[in-house]
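Note that one protein chain of the assembly has been removed; the remaining protein chains are unaltered in position.
As written, the chains take the letters A and B, and residue 1 is the first residue of each chain.
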Amino acid sequence: MNDVALGEIAQALGGELIGSPGLRIDRLGPLEGATPSTLSFLANPRYASQLAQTAAGCVIVAPAFKEAATQRGAAIVTDDPYLYFARLTQWWAQRVRPAPEPGVHPSAVVAASARLGQGVRIEALAVIEDEVEIGDGAVIGAHSVVGRGSRIGAGTRLAPRVTVMHGCTIGQRCIIHSGAVIGADGFGFAPEAGRWVKIEQLGGVRIGDDVEVGANTCIDRGALEDTVIADGVKLDNLIQIAHNVQVGEHTAMAGCVGVAGSTRIGAHCTIAGGVGIAGHLTLADNVHVTGMSLVSRSLLKPGVYSGAFPIDDNKEWEKNAATVRQLHALRERLRALEKKLK
Amino acid sequence: MNDVALGEIAQALGGELIGSPGLRIDRLGPLEGATPSTLSFLANPRYASQLAQTAAGCVIVAPAFKEAATQRGAAIVTDDPYLYFARLTQWWAQRVRPAPEPGVHPSAVVAASARLGQGVRIEALAVIEDEVEIGDGAVIGAHSVVGRGSRIGAGTRLAPRVTVMHGCTIGQRCIIHSGAVIGADGFGFAPEAGRWVKIEQLGGVRIGDDVEVGANTCIDRGALEDTVIADGVKLDNLIQIAHNVQVGEHTAMAGCVGVAGSTRIGAHCTIAGGVGIAGHLTLADNVHVTGMSLVSRSLLKPGVYSGAFPIDDNKEWEKNAATVRQLHALRERLRALEKKLK
Partner (left out) sequence: MNDVALGEIAQALGGELIGSPGLRIDRLGPLEGATPSTLSFLANPRYASQLAQTAAGCVIVAPAFKEAATQRGAAIVTDDPYLYFARLTQWWAQRVRPAPEPGVHPSAVVAASARLGQGVRIEALAVIEDEVEIGDGAVIGAHSVVGRGSRIGAGTRLAPRVTVMHGCTIGQRCIIHSGAVIGADGFGFAPEAGRWVKIEQLGGVRIGDDVEVGANTCIDRGALEDTVIADGVKLDNLIQIAHNVQVGEHTAMAGCVGVAGSTRIGAHCTIAGGVGIAGHLTLADNVHVTGMSLVSRSLLKPGVYSGAFPIDDNKEWEKNAATVRQLHALRERLRALEKKLK
């Protein structure tokens, strides 16, 4: 049986339950498409109009929507429905997903000098090199590779097909998604007569606790010192973090962001998808950059920054883009007119 | 012998063959650099001038170029030379590439509860977890991982080093290229006092039939419901498809595109390289977006849309870009002049 009584949820997660604690819930779902056994939530007041129509058995709402929600059925009232919903997904996931059993799969290749904590799980065909340390309860996914001397903190999970190169450190309770590469060489070369001479990357990568790294995201090792990702940072998929970058606590970056070498990003920043950040810059705490902007200079004040060309019908865009290329000249012509008319 | 008679090709693929059916062809190639044993094609009239110079033994042409082509040698005349050429490459590939032999490589790790169809091929060191279903004739490449409960349709090929996480569905005759990650967690967090609380991603990924997914492309699993890729969709390399995105039938996206969460893209769209599409938007059927545009609002009418800054000499760009930052002020100055002159 995969369903659960509403009362059990409220008991585990709190909130004011209005309605029958015996109501059976078999699914979490959005208001739209909900069934009488669906537990749903209203986090964004923009969707309040869906409240009247939804068939959801119970809706998690803020106090302001208590009346509207209970007129139509059961409700859980809580100050922050989105946060409640987040915790609910965690509780639900633990209920429906089998906990991974500890143990080393016989096909894994684990160096004799590796030190594995209590309750560690090493999945099929994983490779653990010499002098690696893996903390209690950590999971190393199938086909993942942990290079010589690296350390994986307690409770951290590497998905299948993750690479952690040698000499890197990952904190506790991190999640590293499939295809991520931690500790590949930074991109460093000295020019010599039209050729590039490699600068060996002698630093490592240091990742704090509670960090999430998305699928196919890359975090390069430092040239001399470490690349550093602080506690609580969340990185989405296909992000490039170059060598010696520092990302501050609880900063979040959406997919396809690129950060060039030695840039320091503050704490509590949000970097939207496709943003590029040039090298050797400083971004203050609480800087927020909107999608696909190029950060070409340091941003030393908290705030929201943008720099994308506005989308338009192709024909309109063509005319305006062509004019952009004459913009400075237009300004000069405007100045000339202003002079004439003074 | 790797060559083939021209007549055999025309018999297999149709078209009007003008010239000797006995001519031996050992290579498909562009007009430029062709040899007397090369079969070439003219798809774009822009390259018609190459027809006179080419040494190709035979050229596939549209009826309009029949005369020009046959003046110089053999030709296959067909209404759509590019389509003919596409089918020819398929026919040729089957001829020159050994068909992969079915069977499970002894080094693969296949769960006892997995169900494999007829003629399935599981390559070296692949991992097939519990309750996986693999359809007839499917190929699972070396080092690929198929997570618990996922289903791979008949005739689908996973290249080496592909990840399909648990609970995902891939249709028939799909091709998933190396490094692709299907079903990693969507990027969902609720803020709580400056920290991020993970929203477990309880949905999956559903991919239709005849879909191609490029190398290192990521398609995240949904938060509550599934991320959905419809039949016939073609995704190039290094694309990010976020959770709960829906991509309509036969839509194609070039490399490095990013699509943020919950956006719905229609059928028969083309999204050029490097485009970013914000979250919670709707794109109608037959929308075409040109390279590196940011789609920041819904596009509800079919058409071509653009939004990239025009490239220029760096010096010109610097002057114009600086002026862009004063653009609104310039407009006000222009207005003032207009008022003055009224």
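Everything below uses one rule, namely that a residue touches a chain if its C-beta (ideal position, glycine included) is under 8 Å from a C-beta of that chain, and two chains touch if they have at least 3 such contacts.
Keep in mind the model is a prediction, meaning the values are calculated, not measured.
Checked against the full complex, the one of B:Lys66, B:His250 or B:Arg264 touching the unshown chain is B:His250.
Across A:Ala12, A:Ala64, A:Val96 or A:Val197, the single residue that touches the chain missing here is A:Val197.
Check A:Ile18, A:Ala43 or A:Val127 against the missing chain and you find that the one touching it is A:Val127. Screening B:Gly15, B:Gly73, B:Gly179 or B:Gly203 for touch with the missing chain picks out B:Gly179. Touching residues on chain A toward the chain that is not drawn are 109, 125, 127, 143, 145, 147, 161, 163, 165, 179, 181, 184-185, 187-192, 194-202, 216, 218, 220, 223-225, 238, 240, 242, 256, 258, 260, 276, 278, 289-290, 292-297, 299, 303-310, 312, 316, 319-320, 322-324, 326-327, 330, 333-334, 337, 340-341. What chain B contributes to its contact with the hidden chain is residues 28-30, 33, 80, 82-83, 85-87, 89-90, 92-93, 96, 105, 107, 123-125, 141-143, 159-161, 175, 177-179, 210, 212, 214-216, 232, 234, 236-238, 250, 252, 254-256, 268, 273-274, 291-292, 308-314, 317-318, 321-322, 324-328, 330-331, 334, 337-338, 341.
Just so it is clear, only the chains that are shown with their structure count from here on.
Here the spacing of chain A and chain B, counted between their Cα centres, is 26 Å.
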